[in-house]
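Removed: one protein chain of the complex. Kept in place: all other protein chains.
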Amino acid sequence: MGRTWTLIRRRLLQAIPVILIVSIGIFGLLELAGGDAVDAYLAVTGGGDPAFAERLRQQWGLDAGLWVRFLAYVESLVTLDFGWSVVMSKPVSVAILERLPNTALMMGAAIAFSACLGTLLGGIAALRKGTAADAGITVGALVLNAMPSFWIGLIAIVVFAVKLAWFPLGGIASFDRPDLAIGRVLDVAWHLVLPVTVLGLAYMALYVRLMRSAMIETAASDWVRAARARGLPRLRIVRRHMARPALLPVVTMLGLQAGNLLGGSVVVETVFAIPGLGSLAYDAVSQRDLPLIAGILLVGTLMVIVVNLLVDITYARLDPRVTDDRVRAGGA
Amino acid sequence: MATEFSLSRRHLLLSGTAITAATLLGRQRLAGAQPARDGGTLIAAADTEPRNLNPAIVASNGVFYVASKVIEPLAEMDYETGLRPLLAIDWQGSDDGLTFTVQLRPNVTWHDGTPFTSADVAFSAMEVWKPLQNLGRVVFRNLESVDTPDDGTAVFNFSEPTPPQLIENAMPALTSVIPKHLYEGTDIAENPHNQDLVGTGPFRFGEHRPGEFYRLHRNEDYWAETLPYLDEIVFRVFPDRGAIAAGLETGDIQVSAFSAVPLVELERMAAIDGVSVIPGGYEGITYQITLEINHRRPELADPRVRQAIRQALDPSFIVDTVFLGYATAATGPVPQTATDFYTDDVQMYETDTDAAEALLDEAGYPRGDDGNRFSLRLRPAPWFAQTRATGDYVRQALRGIGIDVEIVSADPAGHINAVYTEHDFDLAVGSPVYRNDPAISTTILFQGGLPAGVPFANQYGYDNPQMNEIISSASETIDTAERVGLYNDFQRLASEDLPIINLVEFTFITVARDDVQNIANNPRWATSSWADTWISD
Partner (left out) sequence: MMRHWSIGGVIGAAVLAVLVLVAIAAPWLAPGDPLDIVGRPLLPPFTDPRFPLGTDQLGRNVFAGLVHGTRVSLLVGLAAAAAAIGVGILVGTVAGFLGGWTDEGLMRVTEAFQTIPTFLLALAMVSALGASTVNVVLAIAISSWPATARLVRAEILSLKSRDYVDAARLAGMSRLGIAFREVLPGAVQPVLALIGITVGVAILVESSLAFLGLSDPNQVSWGGMVANGRAVLRTAPYLVAIPGAAVAVAVLSVSLVGDAMGRRLLVSRER
């Protein structure tokens, strides 16, 4: 258990400079952008005179000098008090927490889906190397990887939601929620089938390829040859001596992909009208809502760090030989 | 000027195909055959979730769509009488234009049980409409105080003569009354009740699930005793317009307003059994598509160049191609739906590229070796698909007369800042709303001398003393006929001077299931209270 804590502490310490760099970058970016939160507000509400705009800027703390605003921004980051989202007119933490579960659920399911199906198919391809199955899986993965997720999503909507009406057109839940808890869970699951599949398929190819090449490598290893020579059952060789070590790079890739997957969820959330972190980020940027953007980025980064932490722990379980070097070199 | 950022997902259309007229007739017959029925949940599609849902502060269509069911104005527009009393039952302006007296409806209570009185009206007017509301700041500029001689009377006192006609015309959109007892002594702009609305309307605010829905419940204590008919209204948030059309088809959605269903889908929707396309009910909120012009560019300051640009453009092409016929060519800043102010006695322009080229030659801008006379940067407003499509059309059309146009895009904040504060544009495509009276949000697009940073106003560098004079005398003319005459002059001068080019005008379209009754029965239907909306068996 002590090891796990060390891992967690190290990860969090590593995260601090990362978050700092990101936050400063975001602040600079919005400084460069034309228009501020008041302009965005006026665009939505339809006009106002300069005195009104001036008063809003004062109220929202946008009239102070660059450094004052920057220090206030850093302060809110350091104290983890994300502050008040002027555009959503609610605390940033509330705005984020409303959306976080949807995104976390979708991301988690998509990661699990893409990694499980990907490793399974990759493993099959490796075991049937050179056959039609191998070629089919490899080519299929490549093709899926090349298709933009918004495109797959739109096609899936036409086919499965409109034509066949198997799944809802979008959203995260029915507005008339079932009364029973189990019904609600099933309702959300039913809404998530298409978006999770689309997001998962887009990222599956990586795992197929990784697993396939890793399995082919382990199959040629002395270990496996020795095991075969000893006459161990085939299934056991595949599971213990081929699949298990081959899973290591896959697990590493999971961590590396977490950030990309979160990014990809923006597009999928848009296509399927899921109120998640991605669409919130999109709104926050267009509304120039600095505290909200900073909050989302922080939470997004933390999510990636958490996924990596889980990866580290899994890695340690899978490969007892792992030393702290992997933690250092593995990166985020 | 309610330019909801996410309106960009909407197609905007204007009334009037033969198919829709036929289905509309069919619906009315059906409705007439049955008495109104109590009960039921109406599911309406929404595509925006305004951050501030208080219509007294944000008088925009996106807010009204939901909030007008909960919070009421003094009066509502009406097809027969012009104005229908809501919280006000009678009103009278003084001959000198300095006072405007309103008699309020008795025995009205707020949703929390507190009685509604003239103090609420006085508070809303002085603390919200005048200082905080996007439109009220113009109309109530000269409002000095509101006297409350008794609970049922509010007397508006103005420091300068203010036309009663203007106040009447402003009542539907600008006079939403909010409860004094919940707002007094708080930071009004950040009051939690701006989300969790408390009003006097036929529906109480229930619940808002961000990204999913708003739910409103029937107000059992509504002042109109038999109303409302519906038990519930649910506004489901659907950012994708294609999904809204599909939802109407399957019955998951019963009403979609503000042209949320894409225009190219309308013909198909009209043919579906059980679904109707309804063009009326938006006459009180007519939009235009305009070409905004920066007069700081020496070329564009030349009236001949502006005329040439006007002649190069074909509004009917925009009507046919961008709006698929659901719009009308505009002749000036007042739309034809505004029958009280509109005049066609203005300078009309034909589309004539040869004449346009001749004018440009005459103005001293011959075509260069590359065929171009000069280059312009065009910023189409990002909120409507039609503003962007019009931008593409303008680019194509002006290239035809030797003006090279580069399109510059920005998100709403960037667009507002670039056009109305930094003046960093040559041309822009805008979408102003005409709100029942030219003085509310239309003359401000022509008035000179405004400071920089006023969005949806004349930031074009156009300052014509004659125009300023017409606008200011109209704003304090009490006599209605005289006032209308001045606004006719205004339209004439605008058409001669062409400070901006009004291209087309359009109203929205509603698509609904046939069992929803009393749709589009007033000129601001989508933004009215829906107290008399009901669902037939």
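Should a chain be cited, it is by its letter among A and B, assigned in written order, with residues numbered from 1 in that chain.
The rule is simple: a contact is a pair of C-beta atoms (placed from the backbone, for glycine too) under 8 Å apart; a residue touches a chain by one contact, two chains touch by 3 or more.
All figures in this text were calculated on a predicted structure; none of them were measured in a lab.
> Tell me which of A:Leu12, A:Leu142 or A:Ala220 is the one touching the absent chain.
Checking the options A:Leu12, A:Leu142 or A:Ala220, the one contacting the hidden chain is A:Leu142.
> Out of B:Glu72, B:Glu168, B:Glu212 or B:Asp240, which residue would touch the omitted chain in the full complex?
Answer from the full complex: B:Asp240 touches the omitted chain.
> Sort through B:Leu87, B:Val121, B:Ala270 or B:Ala385 and give me the one touching the missing partner chain.
B:Ala385
> Of the listed residues A:Val162, A:Val188 or A:Ala316, which contacts the missing chain in the full complex?
Here the residue in touch with the unshown chain is A:Val162.
> Which of these touches the unseen chain: A:Gly200, A:Pro245 or A:Gly264?
In the full complex, the listed residue that touches the missing chain is A:Gly264.
> Consider the whole complex, including the chain that is not shown, and state which of B:Leu359, B:Ala410 or B:Leu427 touches that chain.
Answer from the full complex: B:Ala410 touches the omitted chain.
> Please give every residue of subunit A in contact with the chain that is not shown.
14-15, 17-19, 21-22, 25-26, 29-30, 32-34, 139, 142-143, 145-151, 154-155, 157-158, 162, 256, 259-260, 262-264, 266-267, 270, 278, 281-282, 285-286, 288, 293, 296-297, 300-301, 304-305, 308, 331-332
> Which parts of subunit B face the unshown chain closely enough to count as touching?
Residues in contact with the chain left out: 9, 11, 240-242, 245-246, 262, 264-265, 268, 321-322, 324, 380, 382, 385, 388-389, 391-393, 395-396, 399, 406-411, 414.
Everything below uses one rule, namely that only the chains that are shown with their structure count from here on.
> Please give the residue numbers of subunit B that touch subunit A in the complex, ascending.
1-5, 43, 50-52, 57-60, 62, 131-132, 134-135, 137, 189-190, 194-195, 209-213, 215, 234, 236-240, 242-243, 246-247, 250, 252, 383, 410-418, 421-422, 424, 433, 441, 451-457
> Per the contact definition, I'd like the list of subunit A residues that touch subunit B in the complex.
Its residues touching subunit B are 33-37, 39-50, 52-53, 56, 59, 87-90, 95, 98-99, 102, 157, 161-162, 165, 169-173, 175, 270-271, 273-276, 279, 285-288.
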